[in-house]
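What you see is the complex with one protein chain gone and the rest in place.
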Amino acid sequence: MTFWNDPINLISEWLRGIFMGWGMAANLAMVITNIIGIFVIILFAMAIAIFLVWVERKVVARFQDRLGPNRIGPFGLFQPFADIVKLIIKEDITPEGADKLIFNMAPVISLASVILIWAVVPLASQIYGVDINVAVLYLVAAGAFGTLSVIMAGWSSNNKYALIGAFRMVATMISYEIPMVVALLIPTIIAGTMSLKEISNAQNGIWFAFLSPLGLLLFVISAIAELGRSPFDLNEAESEIVAGFHIEYTGMKFGLFYAGELLHAFTFGGFMAVFFFGGYGGFFGLEKLAAFSWLSNPFIQMVVFLIKALIGYWVIMWIKYSMPRIRIDHMLAFNWKFLTPLAFVLLMMTALLDKLLAPTNFYVSGMFISNLLFAWIVIEILRSRSKQERAHDIEHAEPVELAAHH
Amino acid sequence: MTPDQVIFILCAAVIVVTAIMVVTSPNLIHAALWLIATLFGVAILYALLQAGFLALVQVVIYIGAIAILFIFAVMLTRREMRDKGPQLNKNWALAAILAVLTFGGLFYILSGWSGFSGKAAEIPAGMDTLRNLGFALVSPDAYLLPFEVASILLLAALIGAIYIASASKK
Amino acid sequence: MSTETIIWLLPLPPLLAFFIIILFTNKGKSLSHCIAVIAAALSWLGSMVVFVRALGVEHFGKEVFQSSINWLPTGNTWLKIGVLIDPLSAITIFFVAWTVLMIFVYSVGYHNYGQPKGDHDRKGLPPHGATIIDENGHSHTVPSIEPMYSRFFAFIGLFAFGMYTLVVSDNLLTMFVGWEIMGLCSYLLIGFWFGKPSARNAAVKAFMTTRIGDVFMLLGIAFVYYATKSLSFRDILNEHTLSVLSSTTTPILGLSAAGLISLLLFIGTIGKSAQFPLHVWLPDAMEGPTPVSAMIHAATMVSAGVYTVIRMFPLISAGFDGYHLTTTMSIIAFIGAFTALFAATIAVAQNDIKRVLAYSTISQLGFMIAALGMGAYVAAVFHLVTHAFFKALLFLGSGSVIHGMEHGVLHTGDHSVDPQDMFNMGGLRKKMPITFWTFLIGGFALSGFPVLTAGFWSKDEILADAFGNGHFVIFLTLAIAAFLTAFYTMRQITLTFLGTPRTKSAEHAHETPWTMTLPLVILSVFAIGFGWVGIPDKFPLLGGILPNWFHEFVGGTLAEAPEVLPFNFMPLLTSLVVALGGLLVGWFVYRNVRSAAEDKLQFKLLKNKYYFDEIYDLLFVKPAYWFAETFAYKFLDQTIIDGFINRIGGVAQSIGTGFRRYFDAPVVNGFGDFLGESTKRIGRKMAPIIQRGRIQYYMVTSLTVAIIVVVLYFFFKA
Partner (left out) sequence: MSIPLSWYLILSAALFSIGLFGVLARKNAVAILLGIELMLNAVNINLVSFWRYGNIASISGQVFAIIVFAVAAAEVAVGLALIISVYRRRTTVIANDLDLLKW
């Protein structure tokens, strides 16, 4: 065990040794080490969040043909710190009639729900908070707190726009949770485990994105909806309800929501990497070659993971800044009438094929082709449906009253 | 006192206090939020009992779905929230006595039971209770039928809830 | 696929067909019948595979196909359900599969598939016919398609599911489930044309009557479970359990537990298989469409009753030493024999072509029951199988006849002609040749036409068993019944097919489509051929040419194979005489019965024989009529049975009146009124206090009471 191939354990052993050297009980030393570990993870996540503020602003600027922050630091890299200072010194307003405790707790829970997830994110084969065998479920559970924070913020603000925004957001999150969970079950089924580390390892040979491209698509769509980002950003539709559930928040409280959202998006980018792109590994067996054995180094793996996550995050941003907003009823109908059934059929198909094809040589190609086939069928059905609807619309179209000719 | 016991006592305190807040809080939204705290405490208890799966299911289902549903229901019937009067009915004192009696009775009966202060065995190494649970739920020799019946129940509840709550067409 | 898997899947296709048709394809007629027929064909295919594989197993009675799963946790044990195919159920599944498939195919034609929609047909009424205009501008009335075509196929699908479930079950519980599903379906199907009040009443009657039997059967099942802690046949019917059961005594009639259980189960059979005195529903059940009659009477439901008794035979015969019948067996034998004769006499006096067959069915089931009561296990199974084939054939044939007649009725437009009355028919031989020949084969099989037909071999075996075991009374009764059987069968054939048409409608009768005649042809093959698998080894000339395969195969079901009786000429002679005699007499008596015999040449030619007819009429027909009409129907059925019931009712009524006048009104009512009034008064006073309609008060109250009770319990226990 050296620092290079197992840094976390080495440090924690070392710390524990120090504490026990101070005369602490083994139990207590363990607890304190763990608490330090928790803080490290939180700090790491927060540091990423700060970095993300810069990334987001820079990328959106490029999408919108602007330069973005470029004054403070090289490439405006220190802009986030300036932002933080600004947020902190702003007046902290709690509106009249707000439910103070809940109002103040909501942003904390919002950020906490994201940071909770980081406990299970496998940054590398040896760098992770905890490897639990129900990690996939843990993600969903942590997401539940996100929902909670939204409704708390919306309700306690004593503002109708906030409440409407919260309702929309919660409706979206609860609805899209279903296809998302189902999409998460697909890698679970293929890997045969819910542990994120195991899922990552299972993709050393082939990424699940190739085994289940449709699952990936489902996951991306429902993840974006879960994040409440455009095109699913009904919760903060500026033109309708001003800013949604966080309308009344100012200063650092808003900052927490903002950081939480960015970090959440990045985290989902990370999950895309973990579930479908091999996580920290997934070099298609390359790391087994002696020349590439350095790929198994935890630090390299961490860098690989973060790059993959950033790419995922970039895709989410890309969609956010190029799509218009969808109407709320369309969005819920899209979920319940299309995405959810699709997800369930896909799940059953995957489960079945996984069992049937596993012993054969056509596993990869079979899964891939079946996904394509399924997608094709769905598109055909959609096409015929829309044709019918168009025909129906034309048939029942109200004749337009033309202005009378004089 | 071991860390386990500390955690348990903290949890138990949270559970009991928040549960009391649930049943006494005059504001229903607060009650629902307190309920969430209670349920979270219970989830930690499950984790303490080494039933990690149940702990997470508890969070997903209770906090993610049931509690949110409660908050929705309270908001949809929000005229009641403006009732600043007492949220307890007239015989709350009798109810309190009954509740205390129930607790006392349960305690009395339990304390007479031989296994009352039993200790838990260590979970044998290599036993994956999650795997066991999964197999139990889908094995015809175990609980496949109850599991399926539960799914039917949920379906029926889903349809029933939609039907009951949908606005009556006149 | 393993055989066990196939057996599990056997009942599935018809059930799926039921749900698919009911839920999705109700609108599509051809789709519906395709689904139903394909489902029946799948089950048929599976059954054949199972049957063939069963044939390939040596000592199949010892090695059976069996598989079971845990179903319901009951404390520490499981209630298991499963499937079992032993020789008995293998043979049953064989004929069930065939007849069911045939009936499904037949139904397509019977309900006028391919015909236009009726002019004024309504759901719940039989189709009235449609008017079509051909290319020449003439308008014709032709049969119209059944308005509830898809529903019919759904129902018979469910019915088939019930039957398959019953047969493949390895335990009383699922068997009972299948049994009750069939009960439901018979209700739905008999009342299929619910627009007709008679059909409605018949459906209710069938349902209620069989329900009486079912209640007792359920009691029997409960008793079995109580006594043996299991419902599985393999558990109940092993020697150890049986000896325990037969040595346990019960307080009822001094019967052993085995005796009481089998008696209770047998009462279920009485209801289902329409034995005396619960036979009343079956003739009325003819109100349903004919494929239904065939389903109910031949292939499935009534067979199910007999099948159950046969299945429980080891239990019934527990304590049977081979010669002295146990109480239960005596009862069973008596009821069977009596029903056989009793129903046969009634059949003689019926004019409705289907009703004759209905009574005939009752009578033939009586044969089986009687055989079983005497311990003639193999003979009973044999007759069950052959009867299923030829009776299905006869019912479907009669349906075909009625269909042809309806065609004629529609053609002539004379709606006063009842297409089911045999005296309106005659001469159909030429109009409907396929129906005639197949019906003839079926009829001869029913009468036990010697050597050639299946009915002869099975009936002969019953008679031989009765004679060989020394049950002479039963033998005599059954012999007379067999004679009457042959007689009324020939009467039916003569009236329907022979001679010349008696009405215009009969003249314009028409052969039915291939979907109806094909099943007839196939079934007639079985009606002849199936007897040959059970020819006794010692039979003169023929014995030994074909091995007595049936006896060995089915006999293997029992723990100890039943012994083969020594051959005796007496029963053979008897069955020859009664079969041929009955047929001859029937033909002689009825060949010239018609209203107008203007043809003088024929009249002269037949004069002498007509003289014989008088004698026969006096000697046989009149007494038979008298017996049927006056004794069996008026005296026995109406005076004694009904009178007895009425008398009981009357006595009960007068007792009731007395009670009412002298006890009820002053004492009971006075007290009751007082109690009621005071309760009401108290209630009025208490209602605002106790009954507030407030849930939480109720909860508080009940919880208070509960706590008080618990406290008291612990207080007094301490």
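We just call them A, B and C in the order they show up, numbering each chain from 1.
What we mean here is this: a contact is a pair of C-beta atoms (placed from the backbone, for glycine too) under 8 Å apart; a residue touches a chain by one contact, two chains touch by 3 or more.
The structure displayed is predicted, hence computed values, not measured ones.
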| item | value |
| --- | --- |
| Chains on display which the left-out chain touches in the complete complex | B, C |
| Hidden partner chain, residues of subunit B it touches | 2, 4-5, 8, 12, 15-16, 19-20, 22-23, 28, 31-32, 35, 38-39, 42, 45-46, 48-51, 53-54, 57-58, 61-62, 65-66, 69-70, 72-74, 76-77, 79-80, 86-89, 91-92, 94-96, 98-100, 102-103, 106-107, 110-111, 115-124, 127, 129, 132-133, 136-137, 142-143, 146-147, 150-151, 153-154, 156-158, 160-162, 164-165, 167-168 |
| Residue numbers in subunit C that touch the chain omitted from display | 687, 691-697, 699-700, 703 |
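Everything that follows uses one rule, which is that only the chains that are shown with their structure count from here on.
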| item | value |
| --- | --- |
| Pairwise touch network: line, ring, star, complete, or other | line |
| Pair of chains joined by more contacts [C-beta pairs], A-B or B-C | A-B |
| From subunit A, the most remote chain by mean C-alpha position | C |
| Computed distance of Cα centres, subunit C from subunit A, in Å | 67 |
| Length of the line joining the C-alpha centres of subunit B and subunit C, rounded to whole Å | 55 |
| Distance from the mean Cα position of subunit B to that of subunit A, given in whole angstrom | 29 |
| Multi-partner residues of subunit A (at least 2 other chains) | none |
| Two or more partner chains touched - positions in subunit C | none |
| Subunit B-facing residues of subunit A, complex | 27, 31, 99, 102, 132-134, 137-138, 140-141, 143-145, 147-148, 151-152, 155, 163, 167, 170, 174, 177 |
| Subunit A-facing residues of subunit B, complex | 2-3, 29-30, 33, 36, 52-53, 56-57, 59-60, 63-65, 67-68, 71-72, 75, 128, 130 |
| Subunit C residues within the subunit B interface of the complex | 69-72, 696-697, 700, 703-704, 707, 710-711, 714 |
